[in-house]
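Other chains of the complex are left out, but the ones given are in their true place.
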Amino acid sequence: MTTIDLNSDLGESFGRWTLGSDTELMKVITSANVACGYHAGDPGVMRATVRLARDAGVAVGAHPGLPDLAGFGRRNMAVSAEEVEDMVLYQVGALAAIAATEGVRLQHVKPHGALYNMAVKDRSLADAIAHAVRAYDARLVLFALPGSALEEAGRAAGLRVAREGFADRAYEADGSLTPRTRPGAVIHAPPDVIGRAVRLARDGVVRADDGTDIPMRVDTICTHGDTPASHDLTRLLRAGLEADGIAVAALGTAS
Amino acid sequence: MTTIDLNSDLGESFGRWTLGSDTELMKVITSANVACGYHAGDPGVMRATVRLARDAGVAVGAHPGLPDLAGFGRRNMAVSAEEVEDMVLYQVGALAAIAATEGVRLQHVKPHGALYNMAVKDRSLADAIAHAVRAYDARLVLFALPGSALEEAGRAAGLRVAREGFADRAYEADGSLTPRTRPGAVIHAPPDVIGRAVRLARDGVVRADDGTDIPMRVDTICTHGDTPASHDLTRLLRAGLEADGIAVAALGTAS
Amino acid sequence: MTTIDLNSDLGESFGRWTLGSDTELMKVITSANVACGYHAGDPGVMRATVRLARDAGVAVGAHPGLPDLAGFGRRNMAVSAEEVEDMVLYQVGALAAIAATEGVRLQHVKPHGALYNMAVKDRSLADAIAHAVRAYDARLVLFALPGSALEEAGRAAGLRVAREGFADRAYEADGSLTPRTRPGAVIHAPPDVIGRAVRLARDGVVRADDGTDIPMRVDTICTHGDTPASHDLTRLLRAGLEADGIAVAALGTAS
């Protein structure tokens, strides 16, 4: 039976500000990427999010980002590999401590925003992330874009890598994501998104921008929950996968 | 044979700014309280400080503070017990992760500055700190002012508590520290400081402001290293203790 | 004809996070207290808020707060008078610069949250705020709780002070606000809030907790807009004032 993980970014509130419909989303996804205080999240939000995930049976992962609260970690920064390794460790350790006191062990690490995007292309930053994860806990799963420097770095470090697909994003023929600045880069129609999710999960294939089908084997599909519409879509997406006989389940950690 | 620990705050640099003579101080002390990024320190500084301590055979502890970089964690803030518990966990976890990848396990936790001072008097904040430490790792030693709410909270939580003395600070007859705003609150003359350290370590006694000797059993003595003078004094203090036959050694963790 | 100003805190979004229904609220209020980046707001939010106010004909004031983004400036901090004077100047100057490039001159300054509350009682902090405002621009109006140290400081500094009333808060017989922790401290029923606003504006009187009417002359009434309900209430409140023949208008600056 085909199995796929559904992951989403959560715990992105900060202090007085709330973001996302975490409670609702937890009913649908199987892996939660929890912000660790650098681009979003604070210790109280982190604890609340871990509790929500635990009570909903959702696996918890760290979602470390760049130290850019004002930019939500979405602005590339010229950070060194050494800085990245240390900041990832810092954030993963902080979340792991809070999670441990709630009886939760981390399942995975997924870099956030600009850190993720830079690690897709920059092997030295990707290695820094992989080294940090490996050094801290070799059982952690590293989430990565298929074919990216991050996937390569994770495998080179001996980590289990979860290849991540995006059902609501257009792909280029070379397997990279169509930049958001291009028209059609984001797919909004629910049937299209669900259809792409099913093909990603069941067939390991996605239709690229040029109309050709390209291979894209993935272990987890990224969904969004920061708007009511996106949350509804995630619910439909899960239902669509299950209607197609695909099991939706977390990845678990290596034993 | 009498044994005493010498602790000092280290790793208080941040980014471009350096503070303290950590390298020199590591040759003299036995326990390092390492800043965790909230009032000072950053992930790179934390790693460098842990390495220095490890290579010098100095035990490493977390020194969590209030989220007040501009105020160096020295300004009291009306934080809730819940906020304190979460921010302590966050900081201890972050340092522990970095330390673990350097082969170092944390020995202790000592709250910093205003957080320490508030926890001396406020039992609910003290409990929050003790709960965070206990929940994260019950083997960690909690540093506390003798007779304080923090000591009580640590013992109530079942933690090993290290009672901390200050050889360069004046004490009131009730065992509290003379406020820094009062003349004579800080003792500068090296012979006086060394003499008080020896009495604290060997006899468990300190002379109070009113001239009476009061009992003050301590497990660790706090020293300073943020000025060349204070660093020299710490060296003399250690030599003075050893000349008196007192062993200077870290506390170790509970087994 | 009786005239009253309606003020509200706006521009409290930050980066990715939005807060409040500023666009709607601007249609109803006459003075906007704009966050200046310490407790909320960022340069982009500040500019957008000034534009909204200008286009709606709403007067703009600075709403400086404590440097506590995680706590939204609501946690008391042991800041010195000197620190307060400098941080108020910093924030007022930053907003004034952005406002000037949008063709807007600031009308007033209202300290935010814990800074406001501390300045109600602590004359040295109140003086620091008043000195900063006076030194920067003597034409600015200082918003203050009637009878507070902040009002006294403003008058002593020669500033025009706008006495501020709260239609949705209970008052003690001595004219102070009933602490929020007490039941009944916040008044929710729209007719009650409107009735109290009318009495504050028209009669300079408010009914205190013990049932007696106490004098409370005010120049401006604080309203809230961070929830849809509160925004609706503000609209009703303005309509209620106008139905009673009270003009709702900004204060203007001294000439």
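In this document, chain identifiers A, B and C correspond to the written order of the chains, with residue numbering beginning at 1 in each.
One rule holds for everything that comes next: contacts are C-beta pairs under 8 Å (C-beta built on N, C-alpha and C of every residue); 3 or more make two chains touch, one makes a residue touch a chain.
Since the model is a prediction, treat every value here as computed from it, not as a measurement.
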{"item": "Homomeric complex, total chain copies (3 given)", "value": "4"}
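Methods note: only the chains that are shown with their structure count from here on.
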{"item": "Between chain B and chain C, centroid-to-centroid distance (C-alpha), Å", "value": "43"}
{"item": "Whole-Å gap separating chain A and chain C, where each centre is the average of the chain's CA atoms", "value": "42"}
{"item": "Sites on chain C at which at least two other chains make contact", "value": "70-71"}
{"item": "Contact set on chain A toward chain C in their complex", "value": "12-19, 40, 42, 69-72, 74"}
{"item": "Residues of chain B defined as touching chain C within the complex", "value": "67-68, 70-71, 75-79, 114"}
{"item": "Of chain B, residues touching chain A in the complex", "value": "37, 42-44, 46-47, 82-83, 86-87, 89-98, 100-101, 132, 135-136"}
